[in-house]
Structure formats: structure tokens, C-alpha cells
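Please find one structure pasted underneath; my questions will follow.
With one protein chain removed, the remaining protein chains of the complex are shown where they sit.
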Amino acid sequence: MELHKRDNRNISPEIPDDWFAPKNKNQEQAEAVVRPSLSYWQDAWNRLVKNKLAMTGLIFLILLTIMAFLGPAISPHSGSQQQLANQNLAPSSDYWFGTDELGRDVFTRVWQGAQVSLFVGLAAALIDFAIGVAYGGIAGYKGGKTDNFMMRIVEILYGLPYLLVVILISVVMGPGLFTIIFALTITGWVGMARIVRGQVLQVKNYEFVMASKTFGTKTGRIIRKNLLPNTMGPIIVQMTLTVPSAIFAEAFLSFLGLGIQPPLASWGSMANDALSAILTGHWWRLFFPALLISLTMFSFNVLGDGLQDALDPKLRR
Amino acid sequence: MEKVLEVKDLHVTFSTYGGEVKAVRGVSFDLHKGETLAIVGESGCGKSVTSQSIMRLIPSPPGRIASGSVLYKGKDLAKISEKEMRKIRGADISMIFQDPMTALNPTLTIGKQLVEGIIQHDGSPKEKAKKRALEMLNLVGIPDPEMRFKNYPHEFSGGMRQRIVIAMALVCEPEILIADEPTTALDVTIQAQILDLFKEIQRKTNVSIILITHDLGVVAQVADRIAVMYAGKIVEAGNRREIFYKPQHPYTKGLLQSVPRLDLEGEDLVPIMGSPPDLFSPPVGCPFTARCDFAMEVCDKAYPFKTHLTKEHHVDCWLQDKRAQKMLSAAK
Partner (left out) sequence: MLRYIMKRLIAMVITLWFIVTLTFFLMHSIPGSPFNEERATSEAVQRNLESFYNLDKPLYVQYFSYMKSVVTLDFGPSIKKPSQSVNDMLSRGFPVSFELGIVTLVVAIISGITLGVIAALRHNGFIDYLAMTIAVLGISIPNFVLATMLIQQLAVNVPIFPVATWSSPMHMVLPTLALATGPMAIIARLTRSSMMEVLTQDYIRTARAKGLSPVKIVFRHALRNALLPVVTVLGTLAASILTGTFVIEKIFAIPGMGKYFVESINTRDYPVIMGTTVFYSAILIIMLFLVDIAYGILDPRIKLHKKEGS
């Protein structure tokens, strides 16, 4: 075939001759990074925003927080005032969510309950975070015997049935807001400590951490600058899931009569008080607190899932 | 030579949230009976996607074969039903993946994993399938196959696992074996053994092999023909001698210069500067322009025509145009 002969190289007539001049090029162009590089957090945020379910959860939680403070203020009724004439009124234009058996306004109480429930959840998450990160961070970072000893303790605590311990402590200390938070966190931090330790162990062996170690960077600085940013993902996810489980646990304690005590009310205690009301047809007393618990659980769970996906570096494309 | 596989103008795209990635952009090649065709290129050039598209194993969605055909025994593998494709996978065309540590199911014995393919394709009774599997283990050099049949993957070393993976791929006597970086994850000494095993098996079974690799050392040892891929296109192809001794494309030359060679003592390794283009929006012209030492105005403006140098050797490069020769010699 002609094509194989060397002197018969194809000349494409439609290409003008003067295109065959050397290209004027600069070296930087070749070295330029072709894709815009986003920081880890920007990238994670972009991915979270794309997750509709997680964003729904986030938006609901923001609204919930606003309403927890705004709700009691815009309500025409007080949450603690008992009006025996207005017992068990169905929702109406006057009492938006109805009233309870003591004539208290459910709308106002439900948002006051939101403050308490959210406070319990957030407090538990923050305390777990503080203890868990410190404990797990030290165990993972120090390694060796320290780690071994610290993790033995964690193992024993982890073996304890969580809710039983919570019940016991509540029985002993007597129910109340402080007791609940104390009981929820006394063994609750263990899960966080395990996660942090696992992450730290993993990250510790990454080359860039080794590198800063060889440069003689101080331990505290390595933990702050290298380890924490890289372990933040799973920690944030764990915290997102601690809040609803604390709210749930409080509801469970309320059911056992060990929850928030009057005059304070939480969603759990309101729902528990209303359990018998549903059989007498006063559905709104159970419906609104139960709905808010469920929506909050739902929001935190989908947000946690979304964060888990968004913060997972493996999924980065 | 008898053609066993014919890939024509294959386009594969992946839709990601950032847009469409055109991973393979018009790849064509033939595979002949009993030969080894190596597809080389740096990571991300589309060589693995090409091989997985032949088997229709690209994750879909997001990946899909946008156009082109893969002809095997008169069938277009790009178009047949999934059910028909399953009959071909493992029986007519087999595939070996890069990492033997993860290619085997950790919770099944290797025996079960070997036998299931045979039973799937020819419905042999268990005993017969087992006998066949043992023969295969023997062929790939697993000592004491009878004993090891009941072992789990984690009880084998990396090299042994790769032998098992090869045995698994060959157990139904396929006509084509696609090996995607089969030695990359292995020690150098083990690499050589595995490559020898490929040659030996090819001699015994006359299987055609498509070898996907970035390692020119591997290519030099086993390939009959070589296709060089860059940014989703085959930029140069030819037999081993042609590619190694008369490379035409600046990219091929660059690849060869970046490999240490004992026979060219004293010469420095020359890395190829820069990185491949973004396949979200591949350039109109030659994708290598930005990294090419001989880049001309035309290279950015139009993709070069295919120039056939011999029956097997062809290259996509504007330097093949006579006018470029003039320019080059004038520049000197």
C-alpha cells in the first residue's frame, strides 16, 4: 500500500502552511493545574448542598432553633399558666396547638420544650466531644502502654449497658436537668473516644504527619494543625448523631418518670404525659411533641448521613 | 493472522456532577489470535476504561459506551444484551485486575471461587469442575493444589493470589484474556515470574492477551504489538520493534526516555513535564500539545490525521506532515 511508504506522508491541503510554525508557549501552562482545586471544607460543603435530604434536615433544624426562642414570644398564652376552664381544648385560632389537661397552651409549651430538649442534646454532644476528643486523642497519639491502659478502661465502660447506667444514675441522683445530662455523658463519651482514637491512629501514620514530626514540631501543634482537621469528619458525624440519641434517651427517661420534672417540660415529658390522652381523643397533646421529636430525629439523622458522605475523602472525585 | 477482536471508534463517557468526562475518545484496534497486545499510557489515559468497556464492566451509571463497536465473533459486544454478555464474560473473554489482594472474595475459599465460574458456564458437575480447577491451579504453579483448595485468600501471598486470579480467569479456556496492570501491585521478582507465566500459558493455550500497563519494562518482555494511549486516544501503535526503536510520537519518545535503561549508560532520564489535559473539556487539537517540545500552531487548532508508516505502525502527529519536516529542519 502506498500509505506505508515514508515519502508519501499525508499533506492535508485544508491546513494552511503557516500553521506549521513552532508554537509560542510558556512552561507554566504545561504545569498549570487543570482542575480548580477546592479546599476540603469547600468541597464537602458543595457536596452537602447537593444532598437535598440533608439540606432539608439542616433547614428544619435552623427553623427549629429559631422557633424554640421565637415561639413562646409570639404566642398569646403563657406556657405555665394553668386555666382549669380551658382544659383539653382542641387546636383553634386561639390555642394553635390546643391545651393540655391543666389548660396550658400546647403551642407555647412545645417550644419551651424544644429549648430543653435541644439543650439536653447539645449539652450531651458537646460534653461527649470534649471528653472523647481529649481522651481518644491522647490515647491514640501516645500509643503503646498508655493507649493500651486507657483503652482497657474504655472497653469496660463500653461493655456497660448505656441506658441501664443512665437509669441507675437518675434513680440515685434524683431526676432533673443536670442529672440527665450527667447520666447521658458519664458513659456517652466512650463512643467518641473510640472514634477519635481510631482516626488518630490512622492519621498519625500518614506521611505528612511523619514529616512534621521529623521537623521537630511540638506535639500540641501537631494535634491542632494536623490531626484535628483530618479527624474532624467522623467527629462531626458522631456529634450530629449524639444530639438526637440524647433527646431520645431523655424521652425514654421521661417515660420511666426519671426525665425533666415540672415546671420544666421537654418533648419527652410532654409526650409521656399525653400518652393516656390519646385514648380520650385529645390527640394534639401527643401529636405535637411527638411530631417534633420525630422531625428532629429525622433531621439530625439525614444531616448526619449527608455529612458522612460529604466529609468522606474517599468519595471525593 | 486471524482477528479475534475488533474495536472500532469506541467512545466512553462518565457523567459526574462536574460534567461529562470523555474518558475514551475514539479508540480502534484489532487483536489477533495468540498475540499479546499491550496498551500503555499514564494513569487516567483511558486504558483501563477501554479494557473494562470491552467486558462491559464499567460502572454504569455513571459510565456508558457512547458510541463505537466491539466486534467479537460477529457480535457487537457494545450492543448485545446483558444476559448474552454474561455468557461471554469468563467463558470467551476473561479479565484480571490490578490488585490481587482485593480481587478475591475474602469470605469464600479459593476452591469455591474457581469452581463457580466453570459451573456457571458449562454446567459441569461439581467433581468434574473441581478436577478442572485443580489442573488449572497446577498449571499456574500453585504447589499442592489439592491441599490449598480449601484455603481462604488471606492465607496466600500476593504473588500466589495473582496466580489464583489468573487460574480463575483461564479456567474456562477463554479466547481472550484482558490483564489490567497484572503485575503493578507485586514485587519485582514476583512480577517476572508472573510475566513468564503469561508467556507459558499463551504458548500452551494460544490465548490472545490484552495487557494494560504503564510499565514499559513489562511491555518489552511480553508484548507483540503496542498501542500508546494518551488522553483517551491511541496516539501511536505498532509492533514492539517499531515502538521501541522507531517511536514517532513525541509522547512515545517521552515515555521511552523516562524509563531507566541499562543499555544506554550515562544518558539522563528525561521526565515528561506537565500533566494530561482535563477530560471534562478535551482540547480540539492534539491533547499533548501543552507538554510537547515540538508543538506547532497547528497542534492546538486541529487533531492530527492518522499516518500509516508500515502495515502495523501508525501515529497521530502533525510532525508527520511534510511541511513540519521543513519547519523542523529550518529551525535547526
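A and B are the chain letters, set down in written order, and residue numbers restart from 1 in every chain.
Heads up, the rule we're going with is that contacts are C-beta pairs under 8 Å (C-beta built on N, C-alpha and C of every residue); 3 or more make two chains touch, one makes a residue touch a chain.
Given the structure is predicted, the values throughout are model-derived calculations rather than measurements.
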Touched by the hidden chain, which of the shown chains?
-> A, B
Residue of B:89, B:163 or B:291 in touch with the missing chain, whole complex considered | B:89
Which of A:110, A:290 or A:311 contacts the chain that the document leaves out = A:290
Decide which residue listed in B:104, B:160 or B:315 touches the omitted chain of the complex.
-> B:104
If you put the missing chain back, which residues of chain B would it touch?
-> 55, 57, 59, 86-91, 94-95, 97, 99, 102-108, 116-117, 120-121, 152, 154, 165, 168-169
List the residues of chain A that touch the chain left out of this view.
-> 155-156, 159-165, 167-169, 171-172, 248, 251-252, 255-258, 268, 271-272, 275, 278-279, 286, 290, 293-295, 297-298, 301-302
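Here is the rule we go by: only the chains that are shown with their structure count from here on.
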Indicate the whole-number Å distance between the mean C-alpha point of chain A and the mean C-alpha point of chain B.
-> 45
Partner chain B, residues of chain A touching it in the complex = 1, 3-4, 6, 9-12, 15, 17-23, 25, 27, 29-31, 33-35, 50, 317
Which of the residues in chain B end up touching chain A in this complex?
-> 16-18, 273-275, 277-278, 280, 289-291, 294-302, 305, 307-311, 318, 320-324, 326-327, 331
